[in-house]
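Only one protein chain is missing from this complex, and each of the others stays in its spot.
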Amino acid sequence: MSDAQTINRQPRAANWASDAARRRVRRRYAADRRLQAYGIIAIALAVGLLGILVTSLVSTGFPAFVQTKVDLAIYVDPSKVDPKDPANGNFRALVREALAPFVPEGATDKQKIDVTKILTSDAPYIVRDYVVDHPDTVGKTVTLPIAVSDPYDQLQKGVIPKEVDALSWSQVRYFERLQTRGVVAEEGGRTSLKLEVYVDPARIAAGPPPSGDFAAVARDSLQAYLPDVHDTALFAMLADDAPDALANRVAEDPSLIGKTAQVIFPVAKPFAQLANGESPKVLNPRFTSTQIEAFDTMVAKGVVHMPFNWELFFNADSRFPERAGLAGAVTGSFYALLVCFLLSFPIGIAAAIYLEEFAPKNRLTDLIEVNINNLAAVPSVVFGLLGLAVFLGYFGLPRSAPLVGGMVLSLMTLPTIIIATRAALKAVPPSIREAALGIGASKHQVILHHVLPLAMPGILTGTIIGMAQALGETAPLLLIGMNAFIPSVESMGILEPATSLPTQIYSWADSPERGFVSRTSAAILVLLGFLVVMNIVAITLRQMFERKW
Amino acid sequence: MVERDDVMEANVARPIIRVQAPAAAQLSEEVLPSHELKMTARDVNLWYGEKQALFDVSLDIFDSSVTALIGPSGCGKSTFLRCLDRMNDVIEGVRMTGDITLDGENIYAPQVDPVQLRARVGMVFQKPNPFPKSIFENVAYGPRIHGLARSKADLEEIVVKSLTRAGLFEEVKDRLQESGTGLSGGQQQRLCIARAISVNPEVLLMDEPCSALDPIATARIETLMDELRKSLCIVIVTHSMQQAARVSQRTAFFHLGKLVEVGDTTKMFTNPTDVRTQDYVTGRFG
Partner (left out) sequence: MIGYVLLGLIALSALSYVLGRRRAIAAVQGREPELHSRPTYHGAFVAAWVGIPSILLVLVWLVFQGTVIDTLLLWSLPPGTTDGLDEGQVDLLLSEIRSVAAGNVFGEPSLVVQAAAERYQAWQTIARYAMVATAFSVALLGLLFASRRINPQFRARHGAERILTGLMIACSLIAILTTLGIVLSLLFEALRFFDRVSPLEFFFGLNWEPQIPIREGQVTGGGSFGAIPVFAGTLLISLIAMLVAIPIGLFAAIYLTEYAHAKVRATIKPVLELLAGIPTVVYGFFAVLTVAPALREFGETIGVPIAPNSALAAGAVMGVMIIPFISSLSDDAIAAVPRAMRDGSYAMGATRGETITKVLLPAALPGIMGGILLAVSRAIGETMIVVMAAGIIASLTANPLEPVTTVTVQIVTLLIGDVEFDNPKTLAAFALGLVLFVVTLALNVLALHIVRKYREQYE
């Protein structure tokens, strides 16, 4: 008792009002706010990154939903297209003639061919397909909207410029360095370089007229001013007539040979513009001036327009971005998902019912449970290896076929469906089972007639979510070759080679043409659209049938 | 139903308690009326969202004594207890009106910091809730966060002192580094009390501290409370009227969110004014 009392006689709590205590509390609250700030920053980062992802996809993908086309009036010349056998006509010539009104006067044959390259390379086939479908047009003039080739599509959409900088960044730097050294000057109305030149007798003969490699000497003397630069782009600075300046100088004064003299070299036009404060431009190397002239004529005549790109949805793949569409990919994905659904839905439900309602608690069922949980976490590429080794290698099923794709996807979807189904079955209250058992139903009857229908919304929700995951899977499909090049939807079937939306995205992302960047984003938007729709259906389903027991 | 079970349990346990516990009622006679006012509550109303849980509760709490809050389940006594150290602040959707003071200062005033307040008003919960840390760390937690120890030795001293005050030191002195969750229920609860008093609070709130414990452990805690009240003010919520009678000097009876009656424990249990109090303490409802 006395011990306790001594202990109890301790001073009252610390002085909470003291400055030290206040400072301490301030510090503690600051730490608290810091933690909160970290949380907000983390969320802002995550949400911001999602925002950047969506924005960059939308902004790059959006232009692909329209396509630049030219309304081309084509005279279907009976001398080139036999009305009895329209498929074998000379449609290339028809297109070339239809383009004639836009070709600048006096164009060479090569330039005329260049002009046809404004249109997609598929243009003759588009015309052919139309004429084959409408044989009565032979001898008449038809106006067809024809997609332009990728560079012109990008030009019209403002993705790539008509003109690009004539000088590289490093060329500008070299010129600026020469300017600061006072080498650049205006001479005789031209921007020039005043360079010290050693007129090497070994390289230049006095003549008259003087001879030798004046250009090389000019280059070397320029190089001497920028010894650290090892870049042939430097020599673009000298105008074409720069060597003549040296030659003239030597001709005027042959005594210079063997001496060092100051020579004034005119600079090339872009550098002269640079010296005048302009930014020199040249035509984008992807275009020729004839093409641009012809294209400008088309625009001026109002035949160029940019309608909604239905081909993106109704065409299959193509080597030319302006003609490539998603129909093949969507069909392939549909077939694969169909197979996946037909396999995984019944099998998943049956397995879940057995495990949840019938399975005795023993080693085997434990093993099954462990397996299901682990399968859900196996990397998707491993399922691809399984499909490759077993379905293709061992069973000899056809490569690239949606059947195999669907089978692999169904193995991946099964755990999702089984887990969702079991959760849905568990949520059905025992009172329902007891009521049904009470009126003499067998266990199978209870489950099939009462429990399963009540669990169905939950099962369907889980299945749709599983299907949405399957729709986005790429790696296993790549391994079983479901990234075939499918230029036509007609040939597609469950056992024929196919592609799918995600693998199509992968293939397009790998393509070098500028137009495919935009198409890839557009394809991703389409894929995300499908996923959003599926998830909305799943959520609606869940909410519609949500039951409070 | 629940109340009756408690009563029955307490009845069964009584012989043991008589042997071990000091005669609480007598003790309370000795110390009672001389103490100064520690906390007051005036017209406290409280809502959980739309539902009102407290109606105009006004109560005085005196220093160096035990005040028991009794009443049937859901009567608001625990809610009221949590108002005394602003523990309701951490629950979303709680709204409160009225004033509660500690040493004359309104604890709901904007300049009052709930974090400091809770160092001055400690709390022990129904279910022992030691942190999943060592016994030492459990007790050191409060001094550490409030910066009460200047050195390691200081901290050790506080921990030993608090454990001793809580009557637990002798039992755990060899295993201070073992997990606090490995103790028995009664030891865990005394650990929680040691944790609560480690920061030298002026008031200790106990929310049914013995309801999860067996009678022997209960008796030890009750003895401890009687020791502790010499240096601090204790408010206890209890289901057991026997416990209220044993440990408290003043008792407040809550019913349906209202404070029905408050007074000296002896008077409340022998001669209550309100008929509802009478019915409750005699076991007619609850």
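So that you can tell them apart, the chains are marked A and B in the order they are listed, and the count of residues begins at 1 in each.
To be clear about the criterion, a contact is a pair of C-beta atoms (placed from the backbone, for glycine too) under 8 Å apart; a residue touches a chain by one contact, two chains touch by 3 or more.
Since the structure is predicted, the reported quantities are computational estimates derived from the model, not experimental observations.
Per the touch definition above, the residue from B:K38, B:R195 or B:R220 contacting the chain not shown is B:R195. The omitted chain makes contact with just one of the residues A:I74, A:A239, A:I353 or A:I464: A:I353. If you put the hidden chain back, the residue from A:S18, A:S170, A:N371 or A:S491 that touches it is A:N371. Against the chain not displayed here, subunit B makes contact via residues 85, 87, 90, 92, 115-119, 122-123, 125, 127, 129-133, 141-142, 145-146, 192, 195-196, 199, 205. Subunit A residues in contact with the hidden partner, per the touch definition given at the top, are 28-29, 31-36, 38-43, 45-47, 49-50, 52-53, 56-57, 60, 346-348, 350-351, 353-355, 358-359, 365, 367-368, 371-375, 377-386, 388-390, 392-396, 411, 414-415, 418, 442, 444, 468, 471-475, 478-479, 483, 502, 505-506, 509-510, 517, 520-521, 524, 527-528, 531, 535.
Criterion: only the chains that are shown with their structure count from here on.
Only residues 3-5, 7-14, 16, 21, 24-25, 28-29 of subunit A touch subunit B when the two sit together in their complex. Interface residues of subunit B, counted against subunit A in their complex, comprise 113, 115-116, 119-120, 145-148, 161, 164-165, 199-202, 227-228, 230-231.
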